[in-house]
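Can you keep this structure in mind? I'll have questions shortly.
Every protein chain of the complex appears in place save one, which is left out.
And now, chain A:
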Amino acid sequence: MRHLLSAGDLSRDEANLILDTAEEMRSLADRPIKKLPALRGRTVVNLFFEDSTRTRISFEAAAKRLSADVINFSAKGSSVSKGESLKDTALTLQAMGADGVVCRHGASGAPHLLATSGWMTGAVVNAGDGTHEHPTQALLDAFTMRRHLGSLDGRRITIVGDVLHSRVARSNVLLLATLGAEVTVVAPPTLLPVDMSRWPCTTSYDFDAVLAKSDAVMMLRVQRERMGDAYFPSAREYTRRYGLDVHRMAQLPENAIVMHPGPMNRGMEISAEVADSTRSVIVEQVTNGVAVRMAVLYLLLSGSNESTEEPPA
């Protein structure tokens, strides 16, 4: 693994390695000194061209807990607002000696371009690109599910909402399929991509029909900023057909968990009672996010890239 660009690039072994490593990283939260020396002397740049609170803070905390030096870059207030190109930004980072770049960009494929263009040599972590992918979110979701459900093999995961615009949904479907889970995506027909045949999951338009067969339900945010295009008649109708309220939650199997990548629209895709219920693991997802991102940064940045060494005697 050189970069983390897509959840689909991960083999089952690689995904499990990241999740197992995250398990060890998570125990750090119980220690008096929440710091590990693994990335001492390495520089991680948080390159955020799009607004983000939790992802950026989570990556920042993860890198700092591993003793890396962190440089935060946001497009607002930088030379990007003067018209600097992605290439020139990358060349600047390279000149500063960035070992790892965590990139969030509004354009799908921007992290891929950074990783493959040769503009810079550091490892690239995709922290969300356009409507394409958000692999660390999928990893932290899988990590959270694994802690609650045990192995994901054969588990039935339901993802509900705006699949068309959701990078979280795409990354989750790819990763969960790799880990052996059976994924169902539920959305109004207008919010599903036209061709779902290459997605390793089943689709449904009827949320109520899949409730009883779900070990975990993941609600996606209704991206209000995109809803001007009239994908559904009204917010109330969306909530009535695809929102998770207490009545729908009551139909879930006993140990099923409720997830949401945040930020939530309470009362829209998820009711406040559900979000605050004991089945909701939404706050835990944020905690786990730091551990998973530590694992990713550790595995990408801690070693040299030559794999010739034999294990120690």
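FYI, contacts are C-beta pairs under 8 Å (C-beta built on N, C-alpha and C of every residue); 3 or more make two chains touch, one makes a residue touch a chain; residues count from 1.
Simple rule for what comes next: contacts and distances are computed from a predicted model.
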Legend entry - Listed names "Branched-chain amino acid ABC transporter permease", "Molybdopterin-dependent oxidoreductase", "Bifunctional protein PyrR" or "Secreted protein", matching UniProt entry of the absent chain: "Bifunctional protein PyrR"
Legend entry - Selected residue (touches chain absent from view) among A:V44, A:V183 or A:L300: A:L300
Inset, instruction - Against the chain that's been left off, what residues of chain A make contact? List them. - result: 17, 20-21, 24-25, 27, 31-33, 35-38, 41, 298-307, 309, 312-313
